[in-house]
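Would you mind keeping the following structure in view while I ask a few things?
With one protein chain held back, the other chains of the complex are shown just where they sit.
Letters A and B mark the chains in the order given here, with residues in each chain numbered from 1 onward.
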Amino acid sequence: MKPAPFEYFAPRSVGEAVHLLAEHGTEAKVLAGGQSLVPLMNMRLARPSVIVDINRIPGLDYITPGPMLRIGALCRQRTAEKSAEVGARCPLLRDALRLVGHTQIRNRGTVGGSIAHADPAAELTAVLAALGGEVMVQGPKGARAIAASDFFVTYLTTSLASDELLTEVRFPAPPPGAGWSWMEIARRHGDFALVGVGAVLALRDGVIAEARIALTGVGPTPVRAQDAERLLVGQAPSEGLWEEAGAAVRASLEPDGDIHASPEYRTHVAAVLTCRALREALTRVREAS
Amino acid sequence: MKLEGTNTLPASVNTVWKTINDPEALRRCTPGLKELKEVAPDTYEARLEIGVAAVKGAYTGRLAITDKRPPTHYIITLEGSGGPGFMKGQGTVDLEREGDATLVRWVGDIQIGGLIAGVGQRMIGGIGKMLIGQFFKCLEQTLGGAAPAGGGGPRAGGDAAGSGEVG
Partner (left out) sequence: MALREITLRINDREYRGRAETRKTLADFIREDCALTGTHLGCEHGVCGACTILMNGEAVRSCLLFAVQAEGADLRTVEGLADGEHLHPIQQAFWESHALQCGFCTPGFLMTTLAFLRENPHPTDREIREALAGNLCRCTGYQNIVTAVAAAAEANLSQGWKVPEAKEVRREIRAGDSRDRRTQRAGIAKTKKRRTQRR
């Protein structure tokens, strides 16, 4: 259980890192928190011949508030979890962060790294999808923004090119007065979610003006439950409406089964958690007003 | 692990049959296949490099075609082992005419063991389906260039989107 040999670089700037990635292409992997990559390397399931350790690059660990909450690539998950800014402007992210692994993992793991790793059962990817966020990436030809809907391609695969470095994750702030909820089922505390649901609700004049629902653990990428969202907008909130939304989510999913959960279990749990998340989000709307 | 699905390929049954028996087409369309060497009729030695994103492994093994009932039925067996683990898959393939196109029904029984099966358990099924999907997409592209038997007539449309379920 020792990793295969590799060439190690610890660049001191984003430009240097990008240069290294461009030079070594698919043979290189970026090392940030290492909480996903190093286990794969220790088990030799991944054997990159070049490691580009970005932990020595200054100025990438920021949390900048604004209409988009901007989180630098090296911001540790634990820092974001405890940040007053995140708690105030993006409580959905904070609640999801608390369920990412354990404290020891979050002390090193980064928000950006989790997004770039794109595990199909990760929490943060679903939060990004739910909020309609985007990532900033830097390549040899310059910087570009990639929307969440274009970023996640399939299992562990994003639209990051092999010579691009993710530098920032942007979470749009929910509308004022919006309620949120993160619900997840996992066998043990800290496990990857069997199914996770993130929901955001905004009301205007007693009816739902905006609804966002995203799920993790039910497909190769986070899933936006757009059928359920459309169903909710314009309606007055009610228990029956939540159940309809849950049913819409169930109907739209075709998850795979594995030893942890069957497809039927996942669709059932997805529907139940959607209901519960919407219910909790509404409670928070009411608390906010 | 059982996987099954159907795919529609834009060619006649005879053309599809020829293609899925053609080692060139198999070499081109089997994801990760680097080398395919015939060692006996319908038996090949295979070398694969396969994986998702950074998780890649090299495997060596054997591909065999048995129970041939041309032009509509055979069983294809692929087994391989390597550092990350081993796999043994058996796929029963049946072809059915659907207008000018061919409906391919496949039922696969796949056993995966070793490290990749333990650690990758929650993704293996989905990734397996994805790779099979890539196989058929490649076949579709291969056949898209082939004229249907008889030539001259309009080419069948038919999307090659597959549906698969895990049992």
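As a working rule, contacts are C-beta pairs under 8 Å (C-beta built on N, C-alpha and C of every residue); 3 or more make two chains touch, one makes a residue touch a chain.
Nothing here was measured: the structure is a model prediction, and the numbers come from that model.
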Of the chains you can see, which ones touch the chain that is left out?
A
For the chain left off this view, which of A:Arg70, A:Arg108 or A:Arg279 is in contact with it?
A:Arg108
For the chain that's not shown, point to the residue among A:Ala4, A:Val207, A:Val233 or A:Ala288 touching it.
A:Ala4
Name, in rising order, the residues on subunit A that touch the hidden chain in the full complex.
1-8, 10, 34-35, 38-39, 41-43, 51, 53, 55, 78, 101-105, 107-108, 188-190
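Convention: only the chains that are shown with their structure count from here on.
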What whole-number Å value describes the gap between the mean CA coordinates of subunit A and subunit B?
33
Show me the residue ranges of subunit A that touch subunit B in the complex, using the header's touch definition.
29, 37, 40, 43-48, 118, 120-121, 154-157, 192, 219-220, 256-260, 263
Please give the residue numbers of subunit B that touch subunit A in the complex, ascending.
52-57, 83-84, 115-116, 119-127, 129-130, 166
